[in-house]
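Apart from one protein chain that is not included, each protein chain of the complex appears where it belongs.
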Amino acid sequence: MFGLFLDWARPHAALIVFAAPLAGAALAVLAPMARLAWLIAAVCAIAAAVVALDFAARGLSGGGGDGAGLFATALVACCAAAALVGAGALLTDWGPRAGRYALALALCVGAGWSGALLAPDLVGVFLAAETAWLASVALVALSGERDRGALNGALGMLGAGGVASALFVLGIGLIGRGVGTLQLAALPAVQIAMPGLAATGVGLVLAALALKAGVAPLHVWVGAAYGRAGGFASLVLGAVGAVGALAALVRVAAFAIPAPAIGAGVAMSLAGLGAASVVVGSLQAIGASNLRRLAAYAGAAQAGAVLISAALGSMAGFAAALVQLFAMAAVAIVLLGGGAALGGVQALHLLNGLGRRAPFTAAAISLGGLSLMGAPLTIGFLGRWRLIEAGVGAGWWWAAGAAIAASLAGVFYCGRLIERLYVRRAAAAFTGGDNPWRLALAPALLAGVGAIGLGLAPDGLLRAAAAAAAQLWDGAP
Amino acid sequence: MAPDGILLAGAVALLMAGAVTAWTSANVTKRIAALALAQIGALAGLSALGAPSAASVAGIVAAFAQLTLGVALIVRLQETYNSVEAPELDAADALSESQSQNKLGDA
Partner (left out) sequence: MGWGAVSAELALWGALAAPIAQALLVLVLPRPPGLRDTLHILFACAGAGCAFYLVVAVAGGEGARMVLARPLPDVDLAFSAEPLGALIAALILGLGAPHAMHTAGMVRATREKAPARLMAFCALAIAAAVAVALSANLFSLFVASQALIVATFPLVAHPGDEDSRRAAGIFLGTLFASSIGLFLPAMVWTYAISGALEFQPGGVFVGGIDAITANVLLTLFVLGLAMTAIPPMHGWLRASTRAPFPGLVSIYALAIFPAGGVGLLKIAAFVFGPALNDAALAARALMVLAGVGMCVAALLALSKQDLRERLAYSCVAQSLAVVIGALLALPAGLFAAALQIVALSCAAATLLMAAGTVAAVTGRVNAADYAGLGRVMPWTFAGFALAAASMIGMPPFSGAWAKLWLITAAAASGLVWAAALVGVAAVLTFAHLGPLAANALAAKAPADAFKRPDGASILLAVPVLVSALATLWLLVLANPLAVFLAPIWTPRP
């Protein structure tokens, strides 16, 4: 039956990956009960993830396609599926109506970023990205039912995202005028009539996506949004939204950097932004007093490493960027999923002694921390290694330094976190609750843990990333 | 300077003015209005650059969606905080965050 489903889905894979979650969103809103809505949402998300994985597997082994888009679409779809399965544990955080809307919005976020990764032209990328972003804003605002601070966070997101979308629109215009086409695949090979306009346009588009991905120092909205949004909203923001936006950025950069007339400038800008994000994100993570904000700022640092890898402009660099994107997604799932499992306990000093009180959640969070540190045999280590290797190979010694700095900062703030979980004694009773539906988060946490553990046997992942990067390079002049 | 160039310059100026106001204004309603202004500037820029109509339509749709969401947020903020002044919202949030941390710490 599974085979039949795949056979039916294959000719329309791209459409299904985008449309299935949207259809699921509509059905979820119409469902009479919140649990039924969750079931519908989870099934649609899983179906989209399966189709996306199959699409990526066939596309990456076949050659001649949009490698980054295929790889990242599968990644985003899987993250969305993990988040939506885990939503079953968190429905009690909303009223019955709000829960259905939250599930529908989460599906729209996943669909939007998948669409941005599959769209062949910039207008499609823009529309899909806006869909995802506005759904994210609404999802955060919905958390305002329990904590009104989420409304303020949503306002911040809307303001920042609105400016970003205006810049994106202007960027589209500049690219259209400078390059003569809005097709992404044409960028590397086409003769660019006005390189200045084109480079500015690409810069604006990348800046807009960077803002939505939470890349520092453009991440003005991150603190309020992650800090006050509920567990599910922050999980979707981090594991789907940030990963999707960053993947879209890498995809656009992957087409722009090989273009001879504008590539060098784009690469330099990305490299600078990446370095700034590593530094600022790491510093803010060190100062974070809230688990979700720590995850968000650590994500900004990781995003910076992804940008530096992409800016290298080599096949090895793009492959390293994709591996790190995977690592970032895995860490976001375990840190934010683990945070969601803890309910209202988010302040770091309240996590003291969690290793005894909630051993599985603590273990998942610790594993995420180890991956952020770049501990050997985790996927985070593999990503850092690939970046250092690619940087040394390209003579970008500072890139290797940035990766090391990110790891060292990770040792500091994650080491402190792990010390709180296992060494310090609990100051307060754990109020995690005994809701049996909390187990619905287990698959997501296990998926995240498994993804981090891929550091032990990453052959498949490395081959996929290398194939994706090779496809991008095949299209370059 | 060609008319298109003047229009583009004006559009960029409008966009920047809207962006700065959206980030710095203390009143939430003014922020949303400034956002709309920035979007209008971006669309005007698109027009000046001769972008295809699909891009303009996409921009208009996005702007409209943002405006709608913005207005809904203004209403919810007014209902929840009894204010739409950003400093008051931030102060209320800071107070409630520290109160909730103390409550959990005392539990």
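In order of appearance the chains are A and B, and numbering begins at 1 in each one.
Keep this in mind: contacts are C-beta pairs under 8 Å (C-beta built on N, C-alpha and C of every residue); 3 or more make two chains touch, one makes a residue touch a chain.
Since the model is a prediction, treat every value here as computed from it, not as a measurement.
**Student:** Could you tell me which displayed chains border the chain that was left out of the figure?
**Tutor:** Even though it is not drawn, that chain still touches A.
**Student:** Out of A:Leu39, A:Val220, A:Ile404 or A:Ala470, point to the residue that touches the absent chain in the complete complex.
**Tutor:** A:Ile404
**Student:** Could you tell me which of A:Leu218, A:Ile388 or A:Leu417 touches the chain that is not displayed?
**Tutor:** Answer from the full complex: A:Ile388 touches the omitted chain.
**Student:** So which bits of chain A touch the chain we can't see?
**Tutor:** Residue positions of chain A that touch the missing chain: 373-377, 381-382, 385, 388-389, 392-393, 400, 404, 407-408, 411-412, 415-416, 419, 423-424, 455-459, 462.
By definition in this document, only the chains that are shown with their structure count from here on.
**Student:** Using Cα averages as centroids, what's the distance between chain A and chain B in whole Å?
**Tutor:** Result: the chain centres lie 24 Å from each other.
**Student:** Would you pull the chain A residues touching chain B in the complex into a rising list?
**Tutor:** 122-123, 126-127, 130, 134, 137-138, 141, 144, 147-149, 151-152, 154-155, 158-163, 165-167, 169-170, 172-174, 176-177, 182, 220, 224, 227-228, 344-345, 347, 349-350, 427-429, 431
**Student:** Which part of chain B faces chain A closely enough to touch in the complex?
**Tutor:** It is residues 11-12, 15, 18-19, 22-23, 28, 31-32, 35, 38-39, 41-43, 45-46, 48-52, 54-55, 58-59, 61-63, 65-66, 69-70, 72-73, 76-77, 80-81, 89-90, 92-93, 96-97, 100-101, 104-107 of chain B that touch chain A.
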